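Just one protein chain is left out here, and the rest sit where they should.
Right, chain A next:
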Amino acid sequence: MRFIVNGTISPKLTEFFKKKILPFSTIICIILFSTTIILATRSPKLARKTYISEQGLTIRNSKAEYSRQELQTAFLIQEQFKSLKNNKEFHDWFFSLLQKFSDDFFVHKFYANNTWQYNYCGIIRASKSPGIESVVFSSNYFLPLSQKVLSNDFDGFSIGLAFSLMDFFQYAKWKSKDIIFLFTNGESFKGVQEWLKEYHNPQEKNNNNFKRAGVIHAGIHLEMNNPIITEITLKIEGINGQLPNLDLINTITREIPYFPISLDEFSSETQKSKLNFIFNYLKSKNLQYFTNMIKNQALSIPTGVHSFFQSYKIDCVTIQTNSNPKNPNNLNPTSLIRFIGGIEVVFRDLSNLIEHLHQSFFYYLLIDPIVYIPIGDYSLSFLFSLLAIVIRMLDFYLNFGFGSSNHIIFILFTNVFSHLFGFASYLMAILFRNSQNWLVFHFGFTFITELIIFPIFRWIFLSKNSGKKNGINIWSGQYTYSGIIILSSLTFVAISNISLALIFSFFLVPIVLFIRFSQTKKFWNFLQSIFLLIFSPYSFVLLYCFLFQKNLFSVIDLLVDSHVLFGSLIFPFLIIIWIPISQTFIRILIQEK
């Protein structure tokens, strides 16, 4: 059977659809959407164990050499920290420690939140190396009078641990990359942001003594408040829906095997998400991990220190240690040595890596540090939801057809104009990505073009031959166009961030399926059509802002960043492709009415 005859769908196929499928379209759509939900909830059971790729071949080849002797330094520094009384003392004390334990050091001073703030940075040079590569060890500090210290939440142990590692690495012979030790104020993430900015895009005449150590290959941020360790939590995420390199997580989970390692469940940003209202009802632990991972991946917004490294294509993971009294097996003194030994070996592995950690796995979800769900499994549920929209669109199209319009000049003119406008906006965004003015201009102008310019065009071109209303055809045409927009938008979102597309599909598909036009209820049809009109990538962005409680501008900035950094297609789609579609859609509405 030929599907297309003379550029249109074959009459036989149309008949087949009309008689065999479309009478049951509602039931089919409900079944398809139910399948989406069932497949999504079942996918954690299809998870597989992670494997080590070519980048992580050196794992478990080296033995930790960090000993109790080095640990004494950590405790000594912790005691010194406790005796500090004010910020000046703290600054002098930190400076002297850096001088003593590092090969190169500097204090990075920057202005933020109406005060001068400090990042302390010590560099251990791998003297045998050419000095063009490095790895970062990051940790927080809290000033002696900060609330965190006063409430005994922080006792300076992580500072002591970092300096003891610095002391140890100074004499290690295996170093082939420099190791940067970064200490930032734990009250905010601003310190890491400013340091990374100054490291990669230095401002002239500022910080002449800022020290660098070549290209940063990977980073580990340590959050540790207590020397007693029973469990470890890994905080991971990635911009643009990509996760940090699986090899980095593999290295950590395999080199620190003595502790139960879990993934971060409740990052502060995902906690704000409106999705929790629904996801909190899930009782299966795997499913909870899965939904959290989807949320994290969909969010694509920095949630911790490790996230800021992603903007510079540096893979970074936060390791948080926890002490749970319910787990008495690990409440012994050797556990700390084992943990620090694990950190040492992780750095050794990172130092030995020849290649920069790169994205060998783009689309996967981790429900556990060593278990992953590949894209092939969970994207099926997404495809089923799309299929439901396709069936409903066919239903309308085959039963009612489109509205009438044949003004080719108008079509060509509007399309050429809108494409040129879209391309100009796209270029503007790339050229002026640091300023938000273009965003205001772009969005303002887009609305103006849609709401004012096109009626004027319509008056110019179509004043003599305006179309006539054609009953339900107007609405079916509108439904089909909206369906195409939603389908294409979801597909493009899925290319870059399938988790986000999956969440969108959960919300949008049932609404789209619910819409039905009738011959008699004109006002109801009008309301539904307005609802459909809202369905555009704008609505996607607004839905994202609502679900994750984010500012619109920061989201659009994120889209531009993701395009510049990772070549994501969402942004060019929005600008170059969506504008012509939406304007064509409006053209047809204008013509019909």
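Of note:
Following the convention adopted for this analysis, a residue touches a chain if its C-beta (ideal position, glycine included) is under 8 Å from a C-beta of that chain, and two chains touch if they have at least 3 such contacts; residues count from 1.
Simple rule for what comes next: contacts and distances are computed from a predicted model.
Of the candidates "KLLA0C17534p", "NEDD8-activating enzyme E1 regulatory subunit", "GINS complex subunit" or "Gpi transamidase component pig-t-related", the chain left out of this view carries the UniProt protein name "Gpi transamidase component pig-t-related".
When the full complex is taken into account, the listed residue touching the unshown chain is A:Glu133, out of A:Glu70, A:Glu133 or A:Glu223.
Contact with the omitted chain, checked across A:Lys18, A:His91 or A:His200, is made by A:His200.
Interface with the hidden chain, as seen from chain A, comprises residues 6-8, 125, 127-133, 171, 173, 200-202, 204-205, 208, 212, 214-215, 313, 354-358, 360, 402, 404-406, 408, 411, 415, 480-481, 484, 488, 491, 495, 564-565, 567, 577, 581, 584.
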